[in-house]
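Have a look at the structure that comes next, please.
The full complex has more chains than appear here; those shown keep their coordinates.
Chain IDs A and B follow the sequence of writing; residue 1 opens each chain.
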C-alpha cells in the first residue's frame, strides 16, 4: 500500500483527494493537514465524506514519512513545502502553479515571486499524462496542471502543428468551485445565481502554461487569447477553442478521425461526435472533446469539457500518482469520483 | 392612446410584451391572441401578471383595428399574418425572422422557405434603433432583430471599419428563455441545471443577420464565426467577441473612448469600464458593453450583455414602436420591465 498525505486538505481539491484516495485500492491515507481545521474530524468539516480521521497541523516530519504527498497550497505558498518534502525523500504531486513553468523568470512575471528553487523547477515534470507519462513515471516531483490548461491542451494537442500563426482563441467557462472554498463577494450565492460574466479578461495566469505547452507541442510560439468566465454551476469547465488551420479545410469528419487516432488508447480522453456538455463528465476524470469545421467563417472550432475538480485537479493528481508508482493509470478513478 | 395588439401572446416574448405594454403610458392593450389559450384569462395562464383580459383566437379583422400589432409567431409562420396586417393598414413590429434579411433568397437558404412577399421584404426596416431609427420612424413594418444579433451588433458597430478581413469570433452564451416556452428534453430543468453546452455549433440561423448587418456597417463582407451556448439561467445573453484590428493596437482606453463617443446620447447602450455580467441588465432594456485590448494575443475582446427577452426581443420591440409613433424612445421602458 502506498502511504499518501495531503497538505492543505480542506480546500475543494484537498477534500476531493481525500475522497478519492480513501477508496483507492492501493493507497492508505496518512496525514491530512489543515491550518484552519486542525483537530477536527473529516466528517465534521465535510458531512458528505464518510471517512474516519482528523486534520493535523502541518509538520514536515509527519508528512515526509509518507510515500507521496499531495500539496494543495496556493501559489507562491506551496513551493517551500514542496521543496522540503522532495528534499526529505517524499514524492510530491504539487497542485499549485509553483513548478509548472519551465522558465524560472516566468514566476516573477506571472505570479510575482522570485522562485528560490531553480533546480526543482528544472526537474519538475508537467503532469499531463497524455503528453508526459513516461517522464512522470520516473519523477520525484510532478506539477499538476491548471484546470483551464488541462481542458485547452487536450483540445489542441492533436492539431498543434496545424494552427496558423495567428494562434488560438480560448473562450472558457468554469464552475464556481474553481474559485476555491474561501467565501467572497464574488462567490456569494446571490452574486452568482442567474448571473454570468468574464473575469481576469486579459492576462489570466493560466495563459502562461497554455503558451508554454502549446508552444512545445507546436514547435513554435503561438499567441493565445484566453478569456475565462464564471458559470452559475458548481463544477466543470467547457472551453470553446478557435483556430485557423494551416493546410486548409478538410471537413469535420477528417478532423474527428485525426482526434480519434491521436487519442487512441487514452484512458481518460473521449473523442465524441456530439457536442458535449458539462454533465457528460461531471464527477469523472474524463475529458470529452469534439471538433467542428466552420469553413465559411474560416475557423475550426473545438469543444472540450472536464470536471475542473477531477481531471482539472484532484483526479489528474491521482492519475499522476498512479503513473509515478507504476499502477494502472485509472486505478481508483472509476465511474464516479 | 395607441391601440396595440399582440399576435401569439402566450410565448415568453408575448407575455413580456403584455406586461410592458400594460404599463406603457401611451398604449392601450387591444387584442391578445393565442392558439392554445383562447378563452382563458391572462392571470390564469401567467399568475405573475396582474392584468385584466382574456386571450382570443387570432382574427385578422379584430387585430387590424389596432394601430400597431406585435407578431410573435415562429419564423416561416409569421409572414402571412404580418403581410395581411400591413395590407390592412396596421403597423407591425414582427418579432420573427421573416423580414429581417434583405436578400429574398436568404430565406430559402437559412430558413428553408420561399418568401412570398418580396415587396415587404424590401420595405421592412431592420429594427435596431441605434442604426435605423430614422427609417423606423417612417416604417409600416419593422423586423425586430434576433436576440444574438442585437448583442453582437451593438458590440461591433463602433469598430466595424476596424475589423481585419479575418472577421470576428462571436462566442455567445444565452439563458434558457431564448429557447421558448414549449417544453422539450433540452429545456427540462434536470437537463439544464448544473450543465452547460454549445448548440447549433456551426451555422445557427442568426448568423445570416450578423453577416448582413455587420457587412453593411463595415462596407464589406466579413466572416462571422458564431457559436451559441446554453446557460443554466432564465435570462440574458453575454457575447464575447474577438477581432484583429486593422491599424494596430491603441490601448484599451482608446477603444473605450471610441465606444463612448459612438454611443453618446443613446438611451439604452451603456459603455462601462468594468466587465459586465448578466445581472447588470436583467429585466431592463439596456445593453452594456466594454472592450479590452489583448495585444500579446493579437486581438481586441468585446463583452456585451443584454436581457434576451427585453433588449433582445420585447423591449426592443416597444422601443421600435416608440420610434414608429414619435414617442420618447424609452417610454414605458423604465427601470425594471
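One rule holds for everything that comes next: a residue touches a chain if its C-beta (ideal position, glycine included) is under 8 Å from a C-beta of that chain, and two chains touch if they have at least 3 such contacts.
Remember, it's a predicted structure, so these values are computed and weren't measured experimentally.
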Fill in: Where 2 copies are displayed, count of copies in the complete assembly
4
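Criterion: only the chains that are shown with their structure count from here on.
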Worksheet item: Nearest 5 degrees, what's the C-alpha rotation angle taking chain A to chain B?
Response: 180
Practice prompt. Give, as an integer number of Å, the spacing between the C-alpha centres of chain B and chain A.
Written response: 39
Discussion item. Quick check: in the complex, which residue numbers of chain B touch chain A?
Written reply: 166-167, 169, 171, 173, 191, 193-199, 201-203, 223-227, 229, 231-236, 238, 240, 242, 244, 275-279, 282, 292-294, 296-299, 301, 303, 305
